[in-house]
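Of the protein chains in this complex, all but one are displayed in their positions.
Let's turn to subunit A:
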Amino acid sequence: MLLNRRALLKVSIAGGVAVGLTGCSLLPRKASVQPDGYAGAVGFPDGSFGVSAFNRNGRIVWQAPVDSRCHSGCNRPHQQETLFFERRPGWSFYVFDSTTGARKHHISAEPGEHFVGHGVFSTDGRRLYVTASRYDQGAGIIAVYDAEKGYRRTKTFDLAGIGPHELTLHPDGETLVIGLGGILTHPDYDRMKLNLDTMDPALVLMNRHSGKIVGRFRPPHHQQSARHVSVSGDGRVYVAYQHQGPLYETPPLLARLEEGTLREYRFDEDTRTALANYISSVVAHPENDLVAAASPIGGTAIIFRGKTGELVSRAHIADCAGIQTLAGGDFLVSSGRGKLIRLGAGKPARELADLSVHWDHHLV
């Protein structure tokens, strides 16, 4: 989709602009690596793009320009490195110094391949696993890089399927959990979806050393594009779909892996409508049984209990997309309108910050 340049022009980001915290002096700590810093892909007023990092005081720590719009990123464990991946079709990813924003590496996709916006590290921070596509064949792959050797490409694992998107590492440290959206695209045809009738989406589990696929779980409906994934601290696997059928159908969009099948959550009709067949992020909290999901199209973020599917919070947040887990059990939701909203079980959503940026899909 075309970037809304008009909206961007209205944004006034200047170097070192403060986040503008509202009603509190510090942002909460994250419940993940590098707990005191946040980063996200952003759009700048002149239509260019970057990555922006801010600290818990709400101060922009650094902003780094990038060649084209980025999507998501990841922090390298045990190292001060933050990576961001270009939005699909992504031709490169960037490695920044987490403290200064200095660009340490800029790694291009191999010929005939493009990235799709996501990557994850092994727990020791050495191997980087990146979802990618060999676009002429329409083959989804996991590209493996050695971070200690300047992000040299070492391996390629075939997913035997089309359109991988988000991936994460299971707490067992060995299994990659991959959302295979099933949608065929080709960079020559913009973002056109070429196979909606024959999509074959799946949640894929892969051994990160051998590339062996150890599990493939298909949603009940072939147009449930299984794009985003998350795993709780105790290893429960969640997947979020983007339904490719018409808006007047409102099938389940969230599921957990249980006893070898994808068990879908069935929310009430209002909630299904509010999610507008599109989930941009699903995140399981490492400290409890809560799971959060955001829909920018529906302008809705929800929290539900992983075990029971009980909906415990639903908030209207325009253009919300990114989710981070906070120490203590709540979630932080970011929006394309610059908001940071704290969302927890059984309490009202609270606006923590009104930023002068458009945060992209994922908050790192």
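Throughout what follows, a contact is a pair of C-beta atoms (placed from the backbone, for glycine too) under 8 Å apart; a residue touches a chain by one contact, two chains touch by 3 or more; residues count from 1.
One rule holds in what follows: contacts and distances are computed from a predicted model.
Novice: Which one, "Branched-chain amino acid ABC transporter permease", "Nitrite reductase small subunit NirD", "Sulfurtransferase complex subunit TusB" or "Imelysin-like domain-containing protein", is the UniProt name for the chain you do not see?
Specialist: Missing chain, UniProt protein name: "Imelysin-like domain-containing protein".
Novice: With the full complex in mind, choose from A:His114, A:His285 or A:Arg337 the residue touching the hidden chain.
Specialist: A:Arg337
Novice: In the complete assembly, which of A:Gly101, A:Gly119, A:Pro219 or A:Pro296 touches the absent chain?
Specialist: A:Pro296
Novice: Touch as defined at the start, partner being the missing chain; which of A:Val237, A:Leu253, A:Ala321 or A:Val364 qualifies?
Specialist: The one listed residue touching the chain not shown is A:Ala321.
Novice: Residue-wise, where is subunit A in contact with the chain that is not depicted?
Specialist: The list for subunit A reads 1-8, 43, 47, 71, 87-88, 116-117, 165, 188-194, 196-197, 227, 246-248, 273, 276, 280, 296-297, 299, 318-321, 335-337, 358-361.
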